[in-house]
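With one protein chain removed, the remaining protein chains of the complex are shown where they sit.
Our next item is subunit A:
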Amino acid sequence: MPKQRWVEISVGGFMLLGILALVFMALKVSGLTMNADRNSFQVEAYFGDIGGLKPRSKVTLAGVTVGRVAAIELDEEWFEARVVLEMNSSLQGKLSKDTAAAIQTAGLLGDNYISLTPGIEDEMLGPGDTLRDTQSALILEQLINQFITNSSRD
């Protein structure tokens, strides 16, 4: 067995390496950020069909990610999907109230995400507000179906 001092030093190095690995896995691999939840505000939007949208999907404005989908649930009164969006707080008070939300697909087979289009109203969007102007997901199978039935009718 080697000397106790060398043993202690190497065990200390081993622990340090383990902590380093945990930090690496947290920051570099899983992209954990410390203050993601604090600097955000939530708005709601109702969609007739959300397609393949999932919690943690992206919310973009002009292609730039400005937030994430926090929760999706069924509104049992109107049978629509109620989607809660978590937006960067830097946008609070800068987006107009008639901002439009549309569910889009990245590429032909990619993930669904929500794209926002700013409106023109003077009143600004705040925490807890609801987006009125929404557009449901485009479902490829339905389009193809429609196309086939239309062309067979001709």
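By our rule, a contact is a pair of C-beta atoms (placed from the backbone, for glycine too) under 8 Å apart; a residue touches a chain by one contact, two chains touch by 3 or more; residues count from 1.
Note that in this section contacts and distances are computed from a predicted model.
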* Structure fact -> Among "Intermembrane phospholipid transport system permease protein MlaE", "Amylo-alpha-1,6-glucosidase", "Lactate utilization protein C" or "Formate dehydrogenase-N subunit beta", the omitted chain is listed in UniProt as "Intermembrane phospholipid transport system permease protein MlaE"
* **Per the touch definition above, residue among A:G18, A:G48, A:G93 or A:G128 touching the missing chain** => A:G18
* Chain not shown, touching residues in subunit A -> 1, 4, 7-8, 10-11, 13-15, 17-18, 20-22, 24-26, 28-32
